[in-house]
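Quick one: structure below, then a few questions.
Note that one protein chain is taken out, while the other chains of the complex remain in position.
Each chain gets a letter, A and B, in the order it is written, and its residues are counted from 1.
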Amino acid sequence: MMGGYGDVKLLNDDGTRLDGRTVDEMRPVEIKAGILPAAQGSAWVKHGLNVAVVAVYGPMEAHPRKIQRQDRAVLDVRYNMAPFSTSDRIRPGFNRRSREISKVTAEALESVVLLERYPRSKIRVEIEILAAEAGTRCVGITAASVALADAGIPMRDMVVGIASGKIQDTVVLDLDKAEDNYGQADLPMGICPNTGELVFLQMDGDLSIEEYNLATEYNYKAAAEIHEIMVAALKARYDGGEA
Amino acid sequence: MSQGQNGAELRLVTPGSAIGPVSGRRVGTGALIQGDDIIATRVGHVRERHGTVSVDPVASCYMPRSGDLVIGTVIEARSNLWFLDINGPFQALLPMSLAPWKVEFGGTRDHADINDSLLMRVQEVDEVQNVVATMKGIGLRRLAEGAVLTIDVQHIDTLRAEGAALLKRLRDLSDCRLVLADNGRLWADGDAAGIDWLRALLRAVAAAGRSDRFEAILEAHAANAPNQGDA
Partner (left out) sequence: MAAPVPSLLRQELERLAESDQRIDGRGRWDRREVQLEVDILYNAEGSAKVTWGDTVVYAGVKFELRTPWPDRPTQGSLMCGAELRPVAHRKYEPGPPSPQSIELGRVVDRGIRESGCIDMEALCIVPGEKVWGVMIDIHVLSDGGNIFDACGLAAIAALRTAVVPAERFDVGEDHVLAVKGTPVMASFQRVGGRFVYDPSEDEETGGEERIHITLGDEEHLHSLQKGLKGAFTPAEFAEILEVARTHCGELRELVSSMEGN
């Protein structure tokens, strides 16, 4: 995502971004829980033009034996992009990027799920990206948290995925596709709104310490907003739940 | 609307929500202590009883406990034991020694074959979730007739509450023998009309999603139940 595209203008003269957002404004987010009838727990998240759908199954016996742990459950996370999710079609099959994202997403969620309750088990988290517009790994994390909660899996917190970055030497919240392609840095995070802890962190590009701090501040602010939408989606599933 | 014992609305919380300060209270299911606060770990309603704060989850999967009455389906029959699906994370193991029949080594399938439904009790669940079932006990048997219906585990407590009042009502209206198992299964035996009525009722309950309107839906279906009895 780095380099060579410095001539693309991503900020208007008045400081707004190409889609009209201010530097610290998030794309619109919509969340629904319980949308897949076959799943134990599920979520649908639309973030900008990204769409992620997650199904959770489990706990169930962990197979194959080699992944089983005697003292706790394992999270078996599969992040997958549908062939039609991107501008150029993705051929189905093994994908290194997806495998890496599956791993770090599992590690993020394992930090909040109360795994010790279910020794020798696994909990399947199936993340399907139906439309991609920059930030899919973050949307996947958010959707996975809602789906886990929807499935009744105990967690000490939910994880909110959100990224900030830098374009034209300016730190901005929630990169969209053009900004991700032509920008200078990308900082996705997985934030626990309850404790303020980070369970997911990646970064690429070029950020000074001050820029990193500002990007972090933007991420935390947005995470609080997204968290409210997550909570509302879960409560809406329950008949007579509070607004 | 979910009502507490004194009619007050119960608060709906989500994982990570702060329920309140510990203040000398204990925590039960669905909650944990984090520093000085009690936080929820599930989506559910906050309940406080006798100094214990817990969260009644709106959704949960069946987790076997010792003593549970369960209906299982035979998956595998080995020489001296059976493996059964009991709708939980792990299969249950029924050893020959805990079966109600006199089984010969190698003759397990003569008594309970693959796909048979057995009414059992959970004898023991160890710390790594191995489940041993038993059929030594009154009423435990192979279910040869009738239908096994699925019911969300959330509704089991509702049906068993107040001396199983709602379960009795179901029995009366359907005119069927009913056995409610803890693992989200209900065995019904009786006339086709009764079983079909029960099935239609449970479909309506499932369609209503996550709610506590079981009783209301039941009463709405009472009018076309096979046995009106003493309404």
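Here is the rule we use: a contact is a pair of C-beta atoms (placed from the backbone, for glycine too) under 8 Å apart; a residue touches a chain by one contact, two chains touch by 3 or more.
Computed from a predicted structure; not experimentally measured.
Undergrad: Need the list of shown chains touched by the one chain that isn't shown.
TA: A, B
Undergrad: Using the touch definition from the top, which of B:M63, B:V128 or B:V148 touches the missing chain?
TA: Only one listed residue reaches the unshown chain, and that is B:V148.
Undergrad: For a quick check of understanding: of A:P28, A:P92 or A:G196, which residue touches the chain that isn't displayed?
TA: In the complete complex, the chain left out is touched by residue A:P92.
Undergrad: Looking at B:D37, B:D85 or B:D175, which makes contact with the chain not pictured?
TA: Candidates B:D37, B:D85 or B:D175; residue touching the omitted chain: B:D85.
Undergrad: In the full complex, which residues of chain A touch the absent chain?
TA: Touch set of chain A with respect to the missing chain: 35-40, 49, 51, 53-55, 57, 60, 63, 76, 78, 80, 82-89, 92, 124, 126, 128, 130-133.
Undergrad: Touching the hidden chain in the full complex, which residues of chain B are there? Just list them.
TA: Touching the missing chain: residues 73-75, 85, 113-117, 143, 146-148, 192, 195-196, 199-200, 203.
Here, only the chains that are shown with their structure count from here on.
Undergrad: Cα centroid separation between chain A and chain B, in whole Å?
TA: Computed from C-alpha means, the inter-chain centre distance equals 34 Å.
Undergrad: If you look only at chain A, which of its residues touch chain B in the complex?
TA: Interface residues on the chain A side: 34, 40-41, 58-61, 70, 112, 114, 118-121, 149-152, 154-158, 192-195, 230-231, 234-235, 237-242.
Undergrad: Can you list the residues on chain B that touch chain A in the complex?
TA: For this pair, the touching residues of chain B are 1-2, 11-12, 14-18, 30, 32, 34, 39, 41-43, 57-61, 89-91, 127-129, 208-213.
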